[in-house]
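Shown here: the complex without one of its protein chains, the others still in place.
Moving on to subunit A:
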Amino acid sequence: MSMQSQDIIRRSATNGLTPSPQARRHEQEVAKLIDVSLCTGCKGCQVACSEWNDLRDEVGHNVGVYDNPADLTAETWTVIRFDEVEDEGGKLEWLLRKEGCMHCEDPGCLKACPSPGAILQFANGIVDFQSEQCIGCGYCIAGCPFDIPRINSKDNKAYKCTLCADRVAVGQEPACVKTCPTGAISFGSKAEMKDLAQTRVEDLKSRGHEGAGLYDPPGVGGTHVMYVLTHADNPTLYHRLPAEPHISPVVRGWKEWLKPAGALGFIATLAGAFAHYMAVGPNSTDETAPEVPEKELVEAGEKPDQNRRDA
């Protein structure tokens, strides 16, 4: 979506020398807070997401778990994850988590993307794909620490949750927030959501959930989709939610080290070749040289000239 065109803080495959329009950088940072302790797994958010974004994923198959569809796809931008966990006492706990784009402050997808302007980060924190600029390389999939973007085989474009950038731009909350019947999903400024999370975490702790806490991972600079987890001390319980997500060092090395090193390599090679040519001149052959083998010249007492350029 291109509804917010004057408050872009990051644009894929461009550098700080040519910044994006940023006349409205004073915009407030927004966040979505998902309280897993209030989620009943009704999947109303999945339906609302598909409805607002006009997505009609193919009806899949039951693969023996409650996750439906079984994974995120290019046409399913959020999925409720169901994980059965037993504690030390053998008590079964059903952990639910609404999976989708986390809208990182330091987005790995945007860092990896090679197509100028295909991924934008707005001042309000939303990271959005500009599908018309997407070339379908899938680098965003490798860049993402949360395994979120999916390429659509129909059009070779990457898709993911937009945080309803189009709704937020006109002052509305995301569709999933609006539809959630239990109030498990809240939306507001990032500061407000952190305050709300604090209240909820205290409440959960007072009710015996010792490990309750806010999931706003600092490794990616914080996220604009946060969780209140009852087991914040072990986020991986929630369908492998990474405990310390960060952009992979391999991706960083590729973009932050190899790129400048490669640029220097090109400059050094071209400059070296040009300097060599200027210093030494062309390596040409004297076609008029006599066809006498060198051996005979030496035998006849003539020493070959060390500096001559012919044979």
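FYI, contacts are C-beta pairs under 8 Å (C-beta built on N, C-alpha and C of every residue); 3 or more make two chains touch, one makes a residue touch a chain; residues count from 1.
The working rule: contacts and distances are computed from a predicted model.
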*asked:* Please identify the absent chain by the protein name in its UniProt record; candidates are "Spermidine/putrescine transport system permease protein PotC", "Formate dehydrogenase, nitrate-inducible, cytochrome b556(Fdn) subunit", "RNA polymerase subunit sigma-24" or "Phosphate ABC transporter ATP-binding protein".
replied: "Formate dehydrogenase, nitrate-inducible, cytochrome b556(Fdn) subunit"
*Which one touches the absent chain: A:Glu84, A:Glu210, A:Glu244 or A:Asp286?*
A:Asp286
*Quick one: say which of A:Pro114, A:Gly183 or A:Gly221 touches the chain that got left out.*
A:Pro114
*Going by the touch rule given at the top, which residues of subunit A touch the chain that is not shown?*
12-15, 114-116, 135-139, 141-142, 147, 151, 153, 156, 248, 250-251, 253-254, 258-259, 262-263, 265-266, 269-270, 273, 276-277, 280-287, 289, 291, 294, 304-311
